[in-house]
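A single protein chain has been omitted; all remaining protein chains appear in their positions.
As written, the chain order gives the labels A and B, with residue 1 at the start of each chain.
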Amino acid sequence: MTSPLLSLEAVSVELPTPRGMLRAVDKVDLNLMPGRTLGIVGESGCGKTMLSRAILQLLPKRAQLSGRVTFDGRDLATLSAEVLRRLRGPELAVVFQDPMTSLNPVLTIGTQLVETLQAHLGMGGATAIRRSVELLAAVGIPAPEQRLRQYPHQLSGGMRQRVAIAIALSCEPKLLVADEPTTALDVTVQAQILDLLAREQKRRHMSMILITHDLGVVAGRTDEVAVMYAGRVVERAPTSRLFGHMRMPYTEALLAAIPKLESPPHTPLPAIAGRPPDPTRPLPGCSFAPRCRYADEQCRQAKPPLVDPDRCGGLYACWHPLAPQAAAMGI
Amino acid sequence: MARFVGRRLLHLLPVLLAVTLLTFLIASLLPGDLAYTMLGDQATPDKIAALRAEMGLDLPIWQRYLHWLWDVLQGDFGRSFRTGETVLSAVLDRLPVSLELMVMAEALGLLIGIPVAILCAVRSGGAIDRFLTGLAFGKLSLPSFMVAILLIYLFAVQLGWLPATGWVPFAEDPIGNLRSFILPALTLAFAEWPVLMRVLRSDMIATLQEDYIAMAKAKGLRSARILLVHALKPSSLTLVTVTGINIGRLIGGALIVETIFALPGIGRLLVGAIYARDFIILQGVVLFVATGFVLVNFVVDMLYAVLDPRIRHGRA
Partner (left out) sequence: MAVLEIEGDTALVSPVPSRRRRTNGLFVAALVWIALIGLAAILADVLPIMSPTDMDMLGKREPPSAEHLLGTDQLGRDMLSRLIYGARISLTVGLLAPVIGLVVGGALGMIAGYLGGRFEALTVGAVDVLLAFPPLVFALAVTAYLGQSVFNLTLVIGVLGIPAFTRVARATTLSLTQREFVVAACTLGATHTRILLRELLPNVMLPLLAFFLLAVAVTIVVEGALSFLGLGVPPPAPSWGSMIGEGRESLDIAPWLAFLPAGFMFVTVLAFNIVGDTLRALTDPRPGAL
């Protein structure tokens, strides 16, 4: 049994705000094996981005991190800034949501690619340029030599994200964190980008974390899915099991909220009523209780722990999990 | 890019024309009879009348303006009646001194201002930031002539390191020349750096919160590279504008410093012309200074396009 590449133990992130301490991430446990893909799903404000920042050690200055983030056997919080810096790129890489803002608008594509290669792999100028052209070609960008001299605003959204992916993959990282990589793109381009990521991941035996608010994105592209709500992981299971036998009502509601092509026209979208709780005022019971149609007094009083009572690799945090048959009908 | 430059040039011409008109109006509306002043103690009513006719001073003002403008476009800015030298040569004689002062002052201002701004932006909100920002704010209340007095007292009177006044041409004595410029340039630089620093700091704080800086960090680049390559360039737009405007202002505005330190620059030329009621020189030099300012602003606009490729390609 190989050890996980990435391991999160009781990771919490708190932010001081004028209204009190904000608990963005609440005691999250996660494991990721080498070469596997983990999907993290949740709506806006559930803490998934803060979680990714915690993994990358890119939290805002005033954020307080507790718990342990272990990467490749090393506790990231104990590493010096310089060691951490050298990790980034060759071991740990990230693709952000909006390539228009994550690429520097006043530097050429070439500069932004070459500098990463030079900083970490010590390549000379000409070698770095050659390699950059190869990388751009590998992510499917036509006429890569011309692109090197262009600026981000001269490329389309999909192309820009390909460039961002090329940059992330340039130093052959062991783990790639993709934070909502397709949210800012057209629907037609989304599938292409996701396929590109999946392809590259398989080719390089890279681990990947795919963060999204769209359950449809993780279906078929991930090995395991963790569903987050109000800063906690509320369900975690291998992907097929999650879709086949989901236990958490929230996950069921998420799946139901995806619009389906087969539905007749003007079918009302079954959106989840209500809003997530205020993170500065955590509820004593289950955070989803106010919006859950199965909620009862117990749900409102006590927080359900994340457990796997059936011992089948799928964890959930719910007092009244969906029965397996009912869940199967949710698809 | 050519279209961008072309459009800007089109906008420039009416402004320049307005500048010439205004200069002419100011100079000719100042009280005092030019012919009378020129003749001095040889003035008799006949001679005044004759001189006025010869100089065309009796013509309607718009005709005089057009005559003057025509001369100016041919490079003839007039001739000082005191010294006999042409305005052009008077200006060109003193231009190197003013330019040297301007360049040194602005360079020193940037040398102080840029590192301070970067330091404050990186440690924004901390004790260093508050201290330096407060210092910059306080400095804004200290005008150039006070700084000059302070510096003279410190370096010339007490320490005796640098000369309080006096100037030697560069060709004659390069070291002496530079030494004579240090205090005046520092005086101006002390007045410049707070403005430059404030502007760059503000822009940098905003830039450092951008996603592409987080990305640069996530790529594992060194802090020095992130600050100087990724953050400085997009933050320097306002800085460039302000620097350009300041240089433009310094062309005519350094006259206090030039007077205090007895530097033979354009500022002193102006002051001398005012004292002596030398209209011609006054008019010519003011035109020169104002035009220079407008042109410098134009160049700054062009620099924008260089710094931000988005402007170059037609988007903002």
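In the analysis below, a contact is a pair of C-beta atoms (placed from the backbone, for glycine too) under 8 Å apart; a residue touches a chain by one contact, two chains touch by 3 or more.
Keep in mind that what you see is a predicted model, and the values were worked out from it rather than measured.
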Listed residues B:48, B:101, B:152 or B:300, member touching the removed chain: B:152
Given B:59, B:99, B:135 or B:294, the one touching the chain that is not displayed: B:294
Sites on chain B contacted by the missing partner chain, in the whole complex: 14-15, 18-19, 22-23, 26, 30-32, 124-125, 130, 133, 137-138, 140-146, 149-150, 152-153, 157, 198, 201-202, 205-206, 209, 214, 248-249, 251-253, 255-256, 259, 270-271, 274-275, 277, 282, 286, 289-290, 293-294, 297
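The rule we apply is simple: only the chains that are shown with their structure count from here on.
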Chain centre separation (chain A, chain B; CA means) in Å: 54
Chain B residues within the chain A interface of the complex: 210-212, 214-222, 225, 229-230, 233-234, 307-310, 313, 315
Parts of chain A lying in touch with chain B, wherever the complex brings them together: 56, 58, 85-90, 93-94, 96, 98, 101-107, 115-116, 119-120, 151, 153-154, 164, 167
